[in-house]
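For reference, the structure I am asking about is given below.
All protein chains but one are shown in place.
This part shows chain A:
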Amino acid sequence: MVTQYGIKYAVNLITAHFGDLVAKVCECLLRRGPLTLQAIVRSTELTSSQVKNSLLVLIQHNCVQAFILDQTGEHGDGAKQSTQYIALFDNIIQRWRFPKFLTMVSKKLDKQCVELLEGLLQHGRLTLKQMFDRAKSGQNEGDDVVQEAFVKLLNAHFIERCPASEPVLTNPTKEEEAARKRAAKSGKILEVQETLEQRVVEAAMPTEALRFLFATETEPTADGGKDKSNSSSVTLGEKRKHDAIESKAESGATDEQVVLWRANIDEFIRHLRHKACIENVRARFDDGAVIVFGAMLEATRSAEKKVKTENSVPLSLSSIYEEVIKSEEGRNITFDRVRASLVQLSCPPFVKAANESYSVDFKKIIELAQHEEVESIVLKRYGRDAYRMFRLLSNSGHLLETDKVADATFVEKKETPIILYKLWKDDYLQLEKLQIGVKQTPFQLWKVNKSTLKVHVLDEMFHAAFNLSQRVAFELEQEKELSNVLQDKRVNRLRKRLLLESSQMKLDDAIMLFHDF
């Protein structure tokens, strides 16, 4: 979802990291959608060379993707192919989260892995040789240490091969368009239509088999993966391996030299999504339930096909128990306690049971967390009566008349419309009027439209995140100007910055909840 303040926030990030020129090109693409080079030049009034250099920087850092749109003519005449550039909003806003990704790797892996990842995040994409060179010039570490860290990161899927530079995207055929329109008319529920950004990213991505493949001329590196899908070593058949090595030998290139690698943002977001779900469980249930829930996520993470998966892969009770007792905190948990925790976790239904298997309902957990976030805003901004009214309308899911709202929430009939109007004026509610009879005052019916509200709240969050970053920049400037002031004022300034930065972190978690999860 790209909202108005989402764009401002993204452009602010790019400006901070790459300067005004690159940000101007990026903003042009974010506001106007995919464009050719010539169109960007015309729109930004920059020189062709400035636009090209900016695009190179943005592509290097995975913020823009080039693609070719194959526009076959209607009457079967020659296909038109033009290279266009699309801003990857989802990737741009991840840039703020790099410190969170590094912290994650420092907890799960080792210092060398953190340093390697840091290089990839700083430079956007690197070949293995570039990683070796960087390590030598910096930490003075040998190639084998770097390669070991590389393989660890690859096995954990924290890094991946870079996407294709200019994938070809075809427009949907007439038959596909017609089928989509028919299904929409008949009211059948369709999968959410992919945005163009999603289609381009998907078209550019290497196949799943290739994405985490590390092929060298030597014997495969140690496979630390748990299962086949986790293996980063050569899994090609012998003949194919032989062919691949031969062709590289002919071109004189190895993976080290030609294959570009980058951080796999999807995997980091998946980990953060799981972490958020665990925190939600911790707020409602006891420690035993938290351990069981965490074990279920650990056991099924590698089987998740996409980040925004709605349910985890089903597990039997005994599989869950085996996973629970692997961890230190779960070692003393009994089989019966695991079963009891699973019953606990079914109310609210964070875990679903079917045919003696259990799966995590991510969609439910995230929806509940989103509702709580919005309700918290309503409570703080408009008060307790409004909070009750909002929850009533949100839970009922349909239109309710003013007096019904007053009765159910125990608010005076005269005060109720005043509160409802305030919520409606700020786009938290929808209002419909129903006229019965000519002389009678129309009935007022109220409703929460969850999908439009989610977009509205997300935009407010981006606005708040943008404001926080502006204020942090302002406080930093003040600090520089007052560098010679008394110690206690400097301590005060430091406290302000800490408060602002911790608020930024917390708000970013909420943005992920509404946008990335």
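Quick notes
Keep in mind that, in the parts below, contacts are C-beta pairs under 8 Å (C-beta built on N, C-alpha and C of every residue); 3 or more make two chains touch, one makes a residue touch a chain; residues count from 1.
Convention: contacts and distances are computed from a predicted model.
Missing chain, UniProt name from the options "Proteasome subunit beta", "28S ribosomal protein S24, mitochondrial-like", "DNA-directed RNA polymerase III subunit RPC6" or "Nuclear pore complex protein Nup85": "DNA-directed RNA polymerase III subunit RPC6".
Touch with the chain omitted from the figure is made, among A:45, A:356, A:412 or A:481, by A:412. One of A:141, A:166 or A:460 touches the chain omitted from the figure, and that residue is A:460. Set against the missing chain, the residues A:377, A:399 or A:431 yield one that touches it, A:377. Only one of A:21, A:445 or A:507 touches the absent chain when the whole complex is considered: A:507.
Residues of chain A that touch the chain left out of view are 283-284, 340, 343, 346-348, 372-377, 379-381, 384, 387-388, 391-392, 407-414, 426, 457, 460-461, 463-464, 466-468, 470-471, 474, 495-496, 499-500, 503, 506-507, 509-510.
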